[in-house]
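First the structure, then my questions, so here it is.
What you see is the complex with one protein chain gone and the rest in place.
Coming up: subunit A.
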Amino acid sequence: MKYDRILIRYGEMSTKGKNRNRFVVRLKQNIAKKLASFSNIKIEYMRDRMYILLNGEPHEKVMEQLKTVFGIQSFSLAIKCENDIQQIREAALTAVQQNEYEGKTFKVSAKRVDKQFPVGSSELNYEIGSHILRNTQNLTVNVHQPDIHVRVEVRKDGTYVTCHDVPGAGGLPVGTSGKAMLMLSGGIDSPVAGYLAMKRGLEIEAVHFFSPPFTSERAKQKVIDLVKKLTKFGGKIKLHIVPFTDIQQTIHRQVPDGYSLISSRRMMLKITDLLRKKHNGLAIVTGESLGQVASQTLESMFVINDMTTTPVLRPLVSMDKTEIIELARKIDTHDISILPYEDCCTIFTPSSPKTRPKREKVAYYESFIDLEPLIETAVANTETWVIDEAFTSADEFENLF
């Protein structure tokens, strides 16, 4: 007998009533994609949990991958056996013995879901616990704070034994909440916003504004690298790269200094919204946090948001910079974000942008220029890349490694 499967417990989606099946199916798809490189595994799913049958695949590696899948509350390595007290005792003992148990404490919690099973749960606890005690050395019982928590569940289809729960990524399966466009600059905030959006089940497509020659190829590469980091959580992600030079230059020429930044932001939002419509999204996600910089005061948000009625989701709005940085480190985007290349946020920044812009004034300044055709061209010339974890833009390097 040995650990042959991984038991997956769902997150809060187990409360989602009639929609639940959709959530579960989506989670199964997401897990299957994530584990595509392990060709032998099989995924079985039920209403309240999922099992990955390992069929000889290395469980350490599979479990490492599972940690990044949203919609999983926790998972454990499990042994399945028949509903037979002799077998259950053996399975529980094997489960314990595969841990480093010497000098540790344990506890058994048996659960009899299948009420047809003749042995009650407290009797099961006793049977299994004493069997483990008899066959191990230097292992004692502690029912309050055990090092090893042996959980035994007798169900209709068989009995499952687990010893150790690994916390999952939580959240909802990516894709179950619909699609949104993520405005991705290359800074620290926007990738974190994307991560949080995906955690709530959103599928995201990233939009990046590219202003050559003012922003370099390196800035573009940086965004690709960031998206690549996010694909770890969301599978394939589309990245739309919008040529923004003409619009930015036009604004810079026509709109007074203090307002040029706000105006650029408005156009970015407008273009993102057009892309959203084109790609059937229902929301826009940004990395804005309240009061961080000039364009993120409430007044600025009000003026920028004026361009659309589409919901603009700002997952970071209540977070401190230090909290955002901590998350960025956790999802491994921080070190890419801090690379010092000019991006759409840093170039063309006026020395003293208005922190309290007026809607009427922006509209007035913008009324002197006709940005519509420029916006149409930008949308038409947007480049779209599909990025996954193995993506490399430089295929020419392929044979070098």
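One rule holds for everything that comes next: contacts are C-beta pairs under 8 Å (C-beta built on N, C-alpha and C of every residue); 3 or more make two chains touch, one makes a residue touch a chain; residues count from 1.
Just so it is clear, contacts and distances are computed from a predicted model.
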item	value
Missing subunit (named according to UniProt) among the choices "ABC transporter permease", "Cytochrome c oxidase subunit I", "Spermidine/putrescine import ATP-binding protein PotA" or "Cysteine desulfurase family protein"	"Cysteine desulfurase family protein"
Selected residue (touches chain absent from view) among A:221, A:245, A:297 or A:355	A:221
For subunit A, the residues touching the chain missing from this view	216-218, 221, 335, 392, 394, 397, 399-401
